[in-house]
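For this depiction, one protein chain was excluded, whereas all remaining protein chains were kept in their positions.
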C-alpha cells in the first residue's frame, strides 16, 4: 500500500489533462482516479464515478468541476463524510461561482450573518 | 424527580452534580467560543483562497490553451496509458480546542513523470509551463481541501458543543436544580413533620405530667408512709416472729 491518498478528478478534458500533467493521475488494472466528462458522457456515469471515488479508501480529495457538480448536485447533497473532501473547482468555460458552492454558502452565511 | 429519595445523602450528591454541571457548562462555553473564533478564521481564509483559486485556475487553463497552440492537440495523449500518481496527499491532524482537524499535505511519491517528452518536436516548453501552473493550482487546492475539511469538522464540532451547552443550560442544570429544590422541600417538610411530632409528643407528655401532678395532689397523702418518716414501720415488732435461740 502506498503512503498518502490520491487526488481524484472529475471534469472536462482540459481540467483532467491539466491535473494529469501535474501528476495526480493513477491508473492501474483496477481503474483510474479520474473521469473525463464530455458532452456525451451520461449523467449516470458521472454519478457512479463520484460514488466510486467517495467510497474508495485510497482517495483523499475529489476535485470536481463546478458545472459537473451542479449536474449531480443531488448526489453531492447526500454525501456528508469529511474524507474524501469534495472540492468544487472552476472549469475553463464556466468561471467560478461562489453562490453555487455549498461550502461557500455556509461560509458566507457565517461571515455575513453569523450563526 | 420523584424517583430520587429525598434524603440528605442525595441532596449532597445532587449538589455535587450541580457543581459539576455548572463547571462543565462554563468550560464548554469557552470551547464553543474558541471554536467559533477558529471557525471564523477558517471561513475567512476559505473565502480568500477560493477567490484566489478562481484566478489561478483561469491562468492554468489559459496556459493549456497556449500549449495547445504551440504543440498541437496533445490533450488526448495525456489521459492514455497507465500511470502512477506522482502526487498524493498525506493526512495529518491538527488540534483545535480538543477537536481533531484533518490536514492534507502534498506528498510526492517520487514516481517519474509520465509523458515527459510530450511536445518534443514543438511546444514542449509550453507544456512544462502547464505542468507548473497546474502543480501550483493543485497545491492551492490541497490547502483549500484542508481548510474545507477543517471547516466542516469544526462546523460539526461546534454544533455538538453548542448542543451540549444548550442541553446543560436548558435541561440538565434546571433538572438538577429542580431535584435539589424538591429534596430541599421534602427535607423541610420532614423536618416540619418531625417538629410537629415532637411538639405533639411534648404536649402529650406535658399533659400527662400535668394530669399526674393533679392526681397526686388530689390523693390523700399517707403521712410517713410516703416518706422516710416512717421507716421503722417496716420493722414493726409485731410482724416478726420471735427469734428463739
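Just so it is clear, A and B label the chains in written order, and each chain counts residues from 1 on its own.
Here, a contact is a pair of C-beta atoms (placed from the backbone, for glycine too) under 8 Å apart; a residue touches a chain by one contact, two chains touch by 3 or more.
To be clear about the criterion, contacts and distances are computed from a predicted model.
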Among "Mitochondrial import inner membrane translocase subunit", "Phosphatidylinositol N-acetylglucosaminyltransferase GPI3 subunit", "V-type proton ATPase subunit" or "Actin-related protein 4", UniProt-listed name of the chain not shown: "V-type proton ATPase subunit"
Residue of B:13, B:34, B:70 or B:160 touching the missing chain in the full complex: B:70
Touching residues on subunit B - with respect to the absent chain: 58, 61-62, 65-66, 68-71, 76-77, 79-82, 112, 115-126, 128
Subunit A residues that touch the omitted chain in the full complex: 27, 92-93, 95
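Just so we're on the same page, only the chains that are shown with their structure count from here on.
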CA centroid of subunit A to CA centroid of subunit B, Å: 36
Contact footprint of subunit B on subunit A as seen in their complex: 2-7, 13-28, 33-34, 36, 60-61, 63, 82-83, 85, 87, 89-92, 95-96, 98, 101, 103-104, 106-108, 110-111, 115
Residues of subunit B touching subunit A in the complex: 36, 39-40, 43-44, 46-47, 50-51, 53-54, 57-58, 60-61, 64-65, 75-76, 78-79, 81-91, 102, 104, 107, 109, 111, 113-115, 127, 130-131, 133-135, 137-138, 141-142, 144-145, 148-149, 151-153, 155-156, 158
